[in-house]
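Some notes on the structure that comes next.
Shown here: the complex without one of its protein chains, the others still in place.
Chain nomenclature is as follows: A, B and C, assigned in order of appearance, with residue numbering initiated at 1 for each chain independently.
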Amino acid sequence: MELYLYLALFSPLVGSLFAGLFGASPRTKIAGVVPSLLLLLSFVSSTVLLIYILSGGEKVHVEMMTWMATGDLYIPFGFVVDQVSVTMMMVVTLVSTVVHFYSIGYMDHDKGFNRFFSYLSAFVFSMMILIMSDNFAGLFIGWEGVGLCSWLLIGFWYHKESATWAANEAFIMNRIADLGMLIGIFLVYWNTGSLQYDHVFATVGALDKEVLTWMGIFLFIGAMGKSAQFPLHTWLADAMEGPTPVSALIHAATMVTAGVYLVVRANPLYDLIPNVGLFIASLGAFVALFAASMALVNRDMKRIIAYSTLSQLGYMFVAAGLGAYWVALFHLMAHAFFKALLFLGAGNVMHAMHNELDPFKMGGLRKVMKGTFIMMTLASVALAGIYPFAGFFSKDLILEVGFVEHHYIIYTVLLFTAGLTAFYSFRLVALIFHGEERYKLFGIHPHEAYKFMLVAMSPLLLLAIIAGSFKMTYFEMVTAVLPATEYHVHSTIAYWIMTIGTQLFVILAIAFAYKKYANNKVKVPDGTSKMENRLCYKILSNQYYIPYIYEEYLVKPYRELSTVFWKQVDMKVVDATVDGIAGIIYAGGEKTRVMQSGNLSTMLKWMVAGTIGLLSFAVVFGLAVRYSGEIKTILSGLGV
Amino acid sequence: MFEAIAFYLFAFLTTVMFFIAVTTTQALHALTALAAGMIFISAFFFILGADFLGAIQIVVYSGAVMALYAFGMMFFDTTRDVKEKNGNKYIVFGLSILAAVLVVVIFAAPMVTNNIVALHPMIEGAGNTQELGMVLFTKYLVPFEVAAVMLLVAMVSGIVLAGKKMDLSLTLMSDAEIIDAKKEQHKKVL
Amino acid sequence: MEIGLNHYLVLSTLLFAIGLIGVMRRKNLLLLFFATEILLNSVNIAFAAISHYYGDLTGQLFVFFVIAIAASEVAVGLGLLIVWHKRHGNIDLDHMSTMKG
Partner (left out) sequence: MLNHILSILIFFPALAAMLGFIIHKDSIRAYGVAIAAIEFSLSLWLWFSFDSSASGMQFMEHLPLVPAFGINYILGVDGISLFIIILASFFTMIGIASLTDTKNEKNMIVTLLFLQMTMAGVFAALDGIVFYIFWELSLVPMLYIIGAWGGPLRIYASVKFFLYTFAGSLVMLVGMLFVAYFYYQATGTWSFAILDWYRLILPESFQLWLFAAFFIGFAIKVPMFPFHTWLPYAHGQAPTIGSVILAAILLKMGTYAFIRFSLPMFPDASVFFMFPIAVLAIIMVIYTAMVAYAQEDVKQVVAYSSVSHMGIIILGTFALNVEGITGSIFLMIAHGVVSGALFLLVGVIYDRRHTKMMNEFGGLAHVMPRYATIFGLMLMASVGMPLTINFVGEFLSLLGFYKQSHILTLLAGTAIIVGAIYMLAAYKKMFFGEVTNEKNKNLPDVSKRELLALIPLSIITIWLGIYPKPILAPINNSVESIVQLMHDKSITNEAKTRIPNLVKGAEIAKTSEQGAH
């Protein structure tokens, strides 16, 4: 099994290096095909591992080599495949294989084609390290690695100012969270003496509650950055500047879920600190609602999906925070499938619309893009959580968790958010595919994407539809390592009322969205309509003014403070002090130069004065030696 | 008693002479007073039993040095009053007295009076000159020779420095020649 | 009225002070030399007295060397003085300011 582990782990790296070799040369198909095939290999290996684990195999644990060893610290490159990581491996390799093949078509005309595949495969490699590592340091390698690749990929079109800005923002914001993560790792090390998961989680129970709480908080801060939880969420929407396959892979399916993975992975820790868990759940619920509300009015197709991702991440954190780790992981998996599908569909639309992102400028595309239309609709249905699609099984389960755990506020918030989710998803679908063909106003001639791109997307479609049916298999597998709590509403009637009520609510929201946006009266908004001038619309469309606040109250002051530090403090205080000291000596020389008047008589007087000075020294020191005992007593009396 | 009287007498005389030497406006007076002071100082040497030094003091200082000064003064216009335009007398006197007081304090400090062991104790029954000679030509032979060489060098340099154009004798020259020589000298200087 | 070392030292100090006064107030270089001679002599007295009272000949030897040095100093100094006088026509200290910094 170790062979498969290494295959799964390193074939993306090989792919990345292979594509990297062509980095500077002009576009060659092979630079895209080879990494994709290698990823397929990785996927197959992961599948083999999954089957092995499913058939009751022991977890695969290898230690490749020592990384750092000093003092008591010992960090190896160790990898583990257990029920949790194999789930993640499946998700990552599957989605990335699909995205790779899709990208061969999508990036067809881009001159950075080779570079793109190099970055993308490097990302997959980092992600694999993140999920397969058997210790926190290895996790951190992957954690930073995906951050780096995300920076490279968001800023892929580096000639665009907005892209590079977004890349830097994402990187720096992640870094803020990574600091929390790092501190969490330090805490773990100094309290348990190791960073290996096995050892840490075995000893964590014996620790002080306060220490555990801090540990949990700092690790979660790390998770907040990667998973773009409030208040570190702004980067995710801006990250949509990157190529769409990147958004599908990194900013929907895999990287952003790393935070959830971390919490799930550290479940023995979080089990011991339910308070932190509750905080995580509350934050998750808040983010779910918060992000969904922003998605309601946004006019950027990709941003809408990004906010939806954010919202779904909130769901996952609710589950993870409430101790339903397997539910969180399950939703993570299901979400990865339909959200990646949604993004790839959006990529097709963008291609067709020549990179137009405003859905109000589209409309009626279902006639020309049948395949994409079906896929996006089904993905949206899955996202909305309609039976029997994947979302129903995973998302409704989270609602149930909230209900069963008696956190009714969270439950209500999530339920409401489910309605919002359905609304904005179908608002998008309606605006893009139904109604009048508004794109004609802009002189665009849309066309369907390459066939093989649609074929590449089909596995995702299939999974988005049927993933729910794996629920029990999955449950049995993963609960070998995660707490096996089943969440059932006790009374059957209440269960049915809840389920049907939710379904009805969601369907109503969908119907409302269709009614409002799928007709021919929809016009391209020009800022004059009544709704656009409402306060709440403005707040929502400006993302609660949070980016603005960050820009005004964090970024600008930082920039100005930096300039002040440089120009005022460093140049005018610190350096000036040093120069001042030198200046004093120099000026002293200039002043005392007058003493050297050249007049011998004056100089002789100075000589006498100098003699007197020396003689006085002799007297003073003589006296000091003579009376040293007395001086010491006086000084000690003064407390010197 | 005799020693005390002699000490105070000569102390008074030297002080006065030296004081005249530094304050008078007449160069000749100063020279005379200095020479007298030197001779009086030799008296201290005799009182202290350092006969050899006393003799040297008279010979070298009062004789050679003073003679040199007297010669030197012949070059300069000594009849004229010496102008002393000192800005602040208080500084001069203040500094000097301060220095004197400090020196006294240092010497009077008890630590100086203790712990001094003679390196070259006086030899009983030998004259002062003999004693000095024995030390000087044994332990201090090299410094002595160096001092001798130094004196020789000083003598040569003194002659070389002062003795340019010594081959011209003013008394043997006619007036015209003297004027020419002076002109030539001025040219050189300029 | 025993005359002790301190008497000599005080005398020596007094003469030293007089010498210093001379050094500081004389503007005529020749008279300045006189003042330095006074300084040297005052120290000589101190040396001789210490030598006497401690029964140590080193002091007297020092005096000897000081006198030798004083003699050479006068020889060289006067030579220089004469050269200077020949060049500038005066030996006034205030005119010697080529060492102005």
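The rule is short, and it goes like this: contacts are C-beta pairs under 8 Å (C-beta built on N, C-alpha and C of every residue); 3 or more make two chains touch, one makes a residue touch a chain.
Since the model is a prediction, treat every value here as computed from it, not as a measurement.
Colleague: In the intact complex, which of the depicted chains does the undisplayed chain touch?
Modeller: A
Colleague: Touch as defined at the start, partner being the missing chain; which of A:Val62, A:Ile172 or A:Leu357 qualifies?
Modeller: A:Ile172
Colleague: For a quick check of understanding: of A:Val14, A:Val33, A:Val48 or A:Leu148, which residue touches the chain that isn't displayed?
Modeller: Residue touching the chain left out of view: A:Leu148.
Colleague: Looking at A:Gly23, A:Pro274 or A:Gly589, which makes contact with the chain not pictured?
Modeller: Of the candidates A:Gly23, A:Pro274 or A:Gly589, A:Gly23 is in touch with the missing chain.
Colleague: Of the residues A:Thr28, A:Thr577, A:Thr592 or A:Ser628, which one touches the chain left out of the display?
Modeller: Checking each option in A:Thr28, A:Thr577, A:Thr592 or A:Ser628, the one touching the absent chain turns out to be A:Thr577.
Colleague: Among A:Ile183, A:Leu207, A:Leu278 or A:Met498, which residue is in touch with the absent chain?
Modeller: Of the candidates A:Ile183, A:Leu207, A:Leu278 or A:Met498, A:Ile183 is in touch with the missing chain.
Colleague: For chain A, which positions touch the chain that isn't shown here?
Modeller: Residues of chain A in touch with the missing chain: 23-24, 65-73, 137, 140-141, 144-145, 148, 151, 155, 158-159, 161, 164-165, 168, 171-172, 175-176, 178-179, 182-183, 185-187, 189-190, 558-559, 561-563, 565-567, 569-570, 574-575, 577-578, 582.
Here is the rule we use: only the chains that are shown with their structure count from here on.
Colleague: Of the other chains, whose C-alpha centre is the longest way from the centre of chain C?
Modeller: Relative to chain C, the chain whose C-alpha centre sits farthest away is A.
Colleague: Averaging over Cα atoms per chain, report the distance between chain B and chain C in Å.
Modeller: That pair's centroid distance is 6 Å.
Colleague: Compute the distance, rounded to whole Å, between the mean C-alpha positions of chain A and chain C.
Modeller: Roughly 90 Å, centre to centre.
Colleague: Once you find the CA centre of chain A and the CA centre of chain B, what distance in Å lies between them?
Modeller: Each chain's C-alpha centroid was found; their separation is 96 Å.
Colleague: Which residues does chain C have that touch at least 2 chains other than itself?
Modeller: 20, 24, 26-27
Colleague: Touching two or more other chains, which residues of chain A qualify?
Modeller: In chain A, the residues touching two or more other chains are 605, 608.
Colleague: Would you tell me which residues of chain B are touching chain A in their complex?
Modeller: 91-92, 95-96, 98-99, 102-103, 105-106, 109-111
Colleague: Okay, in this complex, where on chain A does chain C touch?
Modeller: Residues in contact with chain C: 593, 595-601, 603-605, 607-608.
Colleague: With touch defined as at the start, can you tell me which chain B residues reach chain C in the complex?
Modeller: By the definition above, chain B touches chain C via 1, 3-4, 7, 11, 14-15, 18-19, 21-23, 27, 30-31, 34, 37-38, 41, 44-45, 48-50, 52-53, 56-57, 60-61, 64-65, 68-69, 71-73, 75-76, 82-86, 89, 91-93, 95-97, 99-100, 103-104, 107-108, 113, 116, 118-122, 128, 131-132, 135-136, 140, 143, 147-148, 150-151, 153-155, 157-162, 164, 185, 189.
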